[in-house]
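Of the protein chains in this complex, all but one are displayed in their positions.
This part shows chain A:
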Amino acid sequence: MPDVTFTVDGKKLTAPAGTLLIEACRKAGIEIPAFCYYPGLSLQAACRMCVVRQEKVPKLQTACTTTVAEGQVFTTESPEITQARKATIELLLGNHPLDCPVCDAGGECELQDMTFRYGAGESLYTEAKNHREEQKWSPAVYFDRPRCILCYRCVRMCGEGMDVWALGIANRGSSAIIAPNGGDHLDCEQCGMCIDACPVGALTSDTYRYKTRPWEMNHVSTVCTHCGDGCKVTLGVRQVDDGAEIVRGDNRDKSGINGDFLCAKGRFGFDFVDSKDRLTKPLVRNAAGTLEPVTWEHAIRVVSNKLKEIRDSKTENGGGSSIGVIGSNTGTNEENYLLQKFARTVLGTNNIDHIRTTDYAAFVRAMAGHEHRAASLRDTETAKAILLIGGNPTEEHPLLAWNIRTNFRHNTARLYIATDSPIKLERQARQTLSLPVEGYESLTAFLSGDDSALGEIENAKTFREAVNAEESLLVIFGQEFRGAAIESLVKWGLAKENVKFAYLGDYANSRGAADMGLSPDLLPGYIPVTTPGAFAEEYPNLSTQPGMTAPEMLDAGCRGELAALYIVGSDPVTAYGTDPAALKRAFVVVQDIFLTGTAALADVVLPAASLYEKAGTVTNTFGDIQLVKKAADKAGVKPDFEILVRIAGGMGADVKKLVPFGRGSITVPAVTAPALSVDFVPTPRPIPSLRGIHGDLGQSRGAHSGEADRHAVWLAARGLELRLSPFDPLAALDEIERLVPSYKLDRLNLFAGNDVHSEPGFVPVASLTAPTAAELILPAHDGLFTSGVLGDHTKALVELNSYQESISQPVAEAAAD
């Protein structure tokens, strides 16, 4: 649309023709109050708060529905407008309870703000207010009817945004009320989006209700620990007697990769942090065979002495290769990197792996050398055409589903779906194809032109024609694809122009675990151990012999061929169904937040911090890297990073070699970030001697009274911050950036809380050889309210899960009749 010029309050503004006046004003810093308008949802014009005066128009106009055109003249503040808004508020307050002191919204309520601004706090009505009791609609959502101002944001959010349509309006006129689909309860996805959209305190959440007030919390933005989409979540943390407690999750500032979206898991699933089952003391198995609480010093001494003894033993069942290490899908990149470095340089073994939920190695292998072909999660919101093969985003990748729906609504994106069973997103699809369960590989062949590959399936040909006719395409595929199947699918797409790929995997940092080299045969950045390149120099005594995979390690442990197993944040014994008794002979160390099946049989259990209690970075399944910040605090636990450094130190390793910290730790990355959004372009240059750079503490560091800490920004942009502690995970990030080709980070954006996309295209092609074994992949298939071990220990999610099951039961029966 061409730009038009119009006048608002005497200021000349320019915006594309057809922009909503309210949006154009907001961009120009002119605030127009609004209750019913919500960016991204359909227009309602129900509240009349946004009224403005337009020249030559007899009545006041609603800014939320007026589109701008050339030469228009508007006034947004005048006594007349103030009076109109005041009257609107007065009517809204007619039956409003005014219980701001107890209301959850108090302090961040739009009605409260507007009453404060325009007055009308005193009501002219003398009638008694009509009180209604608060209703509990579901274990997550509560409704306080008198507080509702009927803006219909919740109705539109649930219907348009979530495509659930669980909320509606009952009755008419002055008796209109918001009503849930179940009559007195909600049968929905329990995302809580309606609560967030509500401008007042009418919809409240069970987790946050009456607990505290907005200004009493610290708001920490970090990354959701549940699925592979990696939503940015702002955790409200309050001080309690024994540390800090999380009381709320939301993303109301609409920042980050997910805008304002969060699903039930990100919004309500944080109480595992305070679960009674949390491990808070190190446990060591005593002579009687039971796990006994000990001090951290003792536990670390036991582990490091024993590991050292095994590593240095010259017997047949000794040496580094008799130790196995299994890493985590939910730890940070820095921890994963450190874990494999610890295994490879300190323990001297390539027996390192994680429970793979997705075949990222095969994906990256297929993408290697092809830059700009890997999609970021942001692409799913703008792509013109999307081909979804397998997977069920609504259940397993709620944010992806939200983005696709938004894209469909705003840009009429064309969605093509090929799955073996119907999924909810088909409601937005232009064409669907129903595949046989084993038909995914044949689909690639069919798409590439082999007519007989799929056999007789309805619409298959028209589906193919439509897909092939697309000028640009975003191909999103699920865990149905592994190994060679990925390769052929990507090959089909790479042959066409403008095709991008995304591969759907589980857990908050499964991608990071693979990227950081938690594999027996691949180093960080998917460099094979057989040709380690730069790592040969970086990692002293690195063996070039690939090690054992996780199931192999457990089998070897059961046969008594493995002297020690070191397990971080994962439960392989349960996952692979190993017989616990058979592992008796191995020395098993487990670092975890709960006493999992594996931890229960371990010789030493070390209580670890969860993702909400530490800092670092994580990578979502699309390869978008984000910063994790410490929100909660728990006495007794330590981050995996610190535990590893302490154990390495206890084993006599040079900690400075493991984590580059202190003086001389700074090395400028060879390639700088591609698009730095500041006005200088840093030239890649080696700084020969950094002896001049000392910890520049005090002085210009530390932002005072809202002023940006420019010195820190400058240092961060150049990767020059001095790392003062061996427990600083960002020291490991410096090294990752230096050594991992696909992690060239735009630090300014990363530290500002934005996502930075990694580029698997940077992985050198020549070095990739062996494909991974497809049977190693164990997808988790967590749904809307489950999240592996974490989900089992999250009361809010367990409750929601059983609630949804209990209410959907009768419906299923009715359908069966």
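Following the convention adopted for this analysis, contacts are C-beta pairs under 8 Å (C-beta built on N, C-alpha and C of every residue); 3 or more make two chains touch, one makes a residue touch a chain; residues count from 1.
We take it that contacts and distances are computed from a predicted model.
J.: Going by UniProt, what is the name of the one chain that was not included in the view, given "DNA replication and repair protein RecF", "NADH-quinone oxidoreductase subunit I", "Sarcosine oxidase subunit beta" or "NADPH-dependent FMN reductase"?
T.: UniProt lists the chain that is not shown as "NADH-quinone oxidoreductase subunit I".
J.: Using the document's definition of touch, tell me which of A:Asp99, A:Glu371 or A:Glu805 contacts the absent chain.
T.: Residue touching the absent chain, from the options given: A:Asp99.
J.: Tell me which of A:Arg26, A:Arg117, A:Arg132 or A:Arg213 is the one touching the absent chain.
T.: A:Arg213
J.: So one chain is hidden, and I want to know which residue out of A:Val73, A:Val240 or A:Ala752 touches that hidden chain in the complete assembly.
T.: Only one of A:Val73, A:Val240 or A:Ala752 touches the chain omitted from view, namely A:Val240.
J.: Which of A:Glu23, A:Glu134 or A:Glu309 sits in contact with the chain that's absent?
T.: Residue touching the chain left out of view: A:Glu134.
J.: Going by the touch rule given at the top, which residues of chain A touch the chain that is not shown?
T.: The list for chain A reads 99-102, 106, 134, 209-213, 215-216, 238-241.
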